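Would you mind keeping the following structure in view while I ask a few things?
All protein chains of the complex are present and in place, except for one that has been dropped.
A, B and C label the chains in the order they appear, each numbered from 1.
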Amino acid sequence: MHVNLKIHRFHPEQDKKAHWETYKVECEPGDRVLDLLNHIKWYVDPTLTYRRSCAHGICGSDAMLINGRNRLACKILIKDLAKDGGTITVEPIRGLKVEKDLLVDMEPFFESYRAVLPFFINDDPVPAGERLQTQEDRERFDQGTKCILCAACTTSCPIFWVNGRYLGPASIVQAHRFIFDSRDKGTSERLNILNQNTGVWRCRTAYNCTEACPREIPVTQLIEEVKRAVMYQQV
Amino acid sequence: MHHRYDVLVVGAGGSGLMSALYASKNKNVSVAVISKLYPTRSHTGAAQGGVGAALGNVSEDHWEWHMFDTVKGGDYLTDQDAAEVFSKDVIEAVYELEHMGLPFSRLPNGKIAQRKFGGHTKEFGKAPVERACYAVDRTGHMILQTLYQQSVKSGVTFFNEYQVLDLIIEEGICRGVVAYDIATGEVHTFHAKAVVLAAGGYGRAFKVTSNAQTLTGDLMSIYYRKGLPLEDLEFYQFHPTGIAKMGILITEGARGEGGILRNDSGERFMERYAPTIKDLAPRDMVSRAIYMEIREGRGLGKDKDYVHLDLTHLPREIIEGRLPDITDFARTYLGVDPVLAPVPIQPTAHYAMGGIPTTIDGECLASSTDIVRGLYAAGEVACVSLHGANRLGTNSLGDLIVFGRRAGVAAAKYAAEVGYEELPARADNFATAEIERLRSGSGTENAARIRKELQETMMDNVSVFRTDETMSTQMEILRELQARYKNVSVTDTGLRYNTELTEALEVGYLLDVSEAMTASALNRRESRGAHAREDYPDRDDDNWLKHTMAYRNMNVPGKVNIGYKDVVLGRFEPKPRVY
Amino acid sequence: MTRAKTFQDAKNQAHTNAELNWWIFMRVSGLILVFLVLGHIYMTFLQVSEADATFDAVVYKLSQPVWKLYDWLLLSLALLHGVNGARYSIEDYVRNRPNRFWVKTIFYTVVAIIFVIGSIGLFTISPEFAGPQ
C-alpha cells in the first residue's frame, strides 16, 4: 500500500515560516510512522529532522502530533491511521518551541520535571539490606513508574498550550510516583510545590493527557489523587 | 568552545550515570556528563528482565554460584577475577539502587522480588534459581530513571545532545574529548583529567536488532581508530526471542515465568538441546537451537523463518501483571495477544560481549599490558571480560552498576591526584575536518544506503552461525563499503540539529567496529559461546582459551592486526558446557 | 513564583493555600449555586414570562427579606465564583505580565462596581417603590 505523509516542516536556517510538505511513501500496514519518517530521511529528503532512538516506545524521544493526536511515531502503526492511499499528518508537539521540523526544545519540559523534586528523598540511615515494602505499597505508585518522559501528555494539555508555566501532567505523574512511595520522606515538600499556582490546580481535567499517554498511565487519575492528597494534607 | 572538568563521563546510560554519581561523591573533583541523547533516552531504559544478584530472597543463593554461572555461561572465557568482584559487589549495588528509591517488585515479605533467568542456577548448575531482581518488566527503565533522578538530586552537570567525535590522547594519556553540539553545530573541546567511556553497544550493525537506532559503537570505533585495541569483538550475542522481523526484545523473563519455545509442530524443542534447563539455557544455545529448527524446516510462517514463544498456558494475571510491557509490544506491533496466542519470535542482535578492554577498575588497556592513563570505560562499550564468550541474562545491568561504579570511583580518585595535562594545539582539528568533509558536499554517496548494505550483509554473514567463507566475503564487502564511505556527503549543510550529519558519522563508526568484529571472528578458529563456526564446531581450549585484541592496521586500510591477552583463570576449571 | 530546583528551594518556598482554597470554594459554591441559579431561572423565567416581570412585580418580590437574601446570596456567590473562574482564564490566556496585571485590575474593578450597584439596589428596594398596587 502507499500513504501520503503530510509533514509540518521548518528549517530554521532556511525558512521564515513553517510549511507543509507531502511525501508519497510505499509501506506495509504494520509499519510504524517512524519507519516512514526514516524512509523519507534516509532515501528521499535527508534534511527531515526528528528525534528517535529505541524505536519501540520505551525511550520517549519521538512524541509527535500525528493525525491530530499526540503519539509516539514508533508506537503507532499505519493501519491504525490511514487506508491505502490515505493521508497522515505529522506535526511537532505543541506548546514547546519548534527547533527544526518535528524536533522541539524540551528544556522547559525538563525544567518543570526538575521542579517537583523528582527523586527519592529519605535521609534515614540505610539498613544493611533493602528497605522493606509490601506488595500493596509497591503497587500504590506503580503507574507513575512507567513514565518515559516523552511529553506527549503535557503537550496535549489545553492549559499547557496557553500557559507554559503550568508544571504539566508529566511532572505531576513524576511527583505522584514519589508522593505515594511508602519509603519516601519528601511528600510534604512536593505537595507544597504542587499546591501553588502553577501546580495541580491548573488542571481542568481535560483528559487529553490520559488519552495521549503511550504508556497507558491513567494520568488524570493520578493528578486527581495528588489534588486530593494536597487537600487532605492541608485540612 | 572550551570546557574543563576533572572527570568527564561520555554516555548517560546506566553505566555512565553510575560512574558520574559515584565520581561526584568525591568532593575534590568536578564532574560532567556528555551524552548524544537526553539521559533518559539511553538504551538502558529498554532492558526488561532484571538484574542478577545472589540476594537469596526466594531461595538459597550464594555469590559463588552466581560467579560459577557467569564463568560457565561465558564458556570459560570470562576473567575470573572480574567475575568474582562482580558476583560479590552486585549484591551491594542492588541494595544501593534500592536505597536510591528504585521501585523493585516485592515479595509478600516485603523483600526485593527475584525470578529465574537463563543460565542462573543453584549449586553449580543443578537447577534454575531465582536470582534476577526485577521491577515488573522494566528493570532497566527503572535503573535509568532512578540513576537520572539521583543525578538531578546531586546536581550533576550534563551536556545533553552533544555527540563525542574524538578522544584527545597524547603520549598514552587521555586529556579530554572533542564533542559536537547537535543543537548549534559547534565543536566543543572538553579538557579533563580523567574520562570515563560509557557509550553503549553497536547493535545497529545488524539488520534485526533489539538495539536503539543510536547504538552505533561510536566510542569503540573512535578508540579503535587511534590504533588502540578492541577485545573479544567476535562474541556478539543474539538474543533468542526478538519479535519476528522487527527485533524488538521479548525478555527472557518471559521464559523465566514459564514461557515455552515451540516449533511448527508445537514441539518443545529445547528439550532436545538442553535437557536439564530447557528453555532457560543460555542465550547462545537457545539462539542456535532456533536457527537449527528453522534451518531444518521446522520454522513457522510464510518463509518458515520464525518459531513461537508460547505463554498461553500461563494465567492472564502472570502475563499481564509481570510482563505488561512485552504484552503491550506483542499487542501493538504484532496484533497478537500473548494471553491467547503464541508470539512469533526470531533471534535478534542484542549485546556486545567485547569492547574496549579494561582492568577491573575500568582503566582502558592500550595493549595486553599497558593502560591509557586517565581513560576509563564501563558498560557495554567496555570489555572487563566479565561476560566472556556469552553474557548471561541480567548480567549486563549488574555490569553497569558494578563496573560503572568502580570506573567512576577510580576515575575520580585518579583525577584528584593528578594535574591537568596540556592540551595539544587545535585538539579539535581532526573532528572539525571530518565534519567539514561531510558538509562540503563533494561526495556522491548516501550514508543511509551504505548502512543498509552493512546491516544486511552483517546479518547474513556474521550472525549466529559463521564460516570462513561468509566472513571472508564480509571483509571484502566491508572494504568496499569503507571506500564508498569516504565519498559520502550530506545534503543538509545547516548547523542546527543537523541529524543527517550525525547519522552519517555514526555510519562511519558502524563500519569500523564491524571491521574489527569480522576480522576477530574470522581469526578465531573454534566455536565458543556466541561465536559458533560451522567450519570449527568445537571449543578448542588448547589454542583458543585467550582473548582477542583487534588493532587497526594504521598503514594498510582494511587490515586488522590481531593480538591476544590471557584469560584470568581461577576457582573454576574450564569444562565442557552442558546444561 | 520561582520554580524550585533543589530540595532546599522547595523547603524555602513561600507556602500558600490560596489556590487550594479557591479550588474548594469553586466546588462548594458551585453546589450551592445549582439550587440558587436553577431555582432563580425557573421562578423568574420559566414560571413567569418576561412580560410578567413588570416593575411592580419585581419590586414587590424583592422587597421581601427572604428573596432579598436569596438574590443577594445568588449575586455574591455567582460573582465570586464567576470572577475566580474568569481569573483562571485570564491567567491562562494573558501571558504577558504587565498586560495580565491591567486586565485583572480593570476586570476586578468592573465586577466590584457592579456588585456594589446590585447590592445597593437590592437592599434599597422597599414596597414604597412600587407605588400603589
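Some observations on this one:
Keep in mind that, in the parts below, contacts are C-beta pairs under 8 Å (C-beta built on N, C-alpha and C of every residue); 3 or more make two chains touch, one makes a residue touch a chain.
Note that in this section contacts and distances are computed from a predicted model.
The chain absent from the displayed complex carries the UniProt protein name "Succinate dehydrogenase, cytochrome b556 subunit", chosen from "Succinate dehydrogenase, cytochrome b556 subunit", "Branched-chain amino acid ABC transporter ATP-binding protein", "Peptide/nickel transport system permease protein" or "Nitrogen regulatory protein P-II".
Although it is not drawn here, the omitted chain touches the following shown chains in the complete assembly: A, C.
If you put the hidden chain back, the residue from C:V34, C:L73 or C:I106 that touches it is C:V34. Only one residue in the set A:H8, A:K79 or A:R94 touches the chain that does not appear here, and it is A:R94.
In the full complex, chain C touches the omitted chain through residues 27, 30-31, 33-34, 37-38, 41, 45-46, 49-51, 53-55, 58-59, 75, 78-79, 82-83, 85-86, 89, 110-111, 114-115, 117-118, 120-121, 124-125, 129, 131.
Chain A residues in contact with the hidden partner, per the touch definition given at the top, are 65, 67-69, 94, 156, 158, 204-208, 210-211, 218, 220-221, 224, 227-228.
Here is the rule we use: only the chains that are shown with their structure count from here on.
Set side by side, the interfaces A-C and A-B show unequal numbers of C-beta pairs in contact, with more at A-B. For the pair chain B and chain C, the distance between C-alpha centroids works out to 64 Å. Averaging C-alpha coordinates per chain places the centre of chain A 37 Å away from that of chain C. Look at where the CA atoms of chain A average out and do the same for chain B: the two points lie 27 Å apart. With touch defined as above, residues shared between interfaces to two or more other chains in chain B number as follows: 153. Shared contact sites, meaning residues of chain C that touch two or more other chains, fall at 7.
Across the complex, chain A meets chain C through its residues 111-112, 114-115, 117, 121, 159, 162-164, 186, 189-190, 192-193, 195-199, 201-202, 204, 227, 230-231, 234. The part of chain B that touches chain A in the complex is made up of residues 37-38, 40-43, 45-46, 55, 95, 98-101, 103-112, 135-136, 138, 141-142, 145-146, 149-150, 152-153, 183, 212-214, 246, 248, 325, 328-329, 332-335, 446, 448-449, 452, 490-492, 494-500. Interface residues of chain C, counted against chain A in their complex, comprise 1, 3-5, 7, 10-11, 13, 15-20, 22-24, 88, 91-93, 95.
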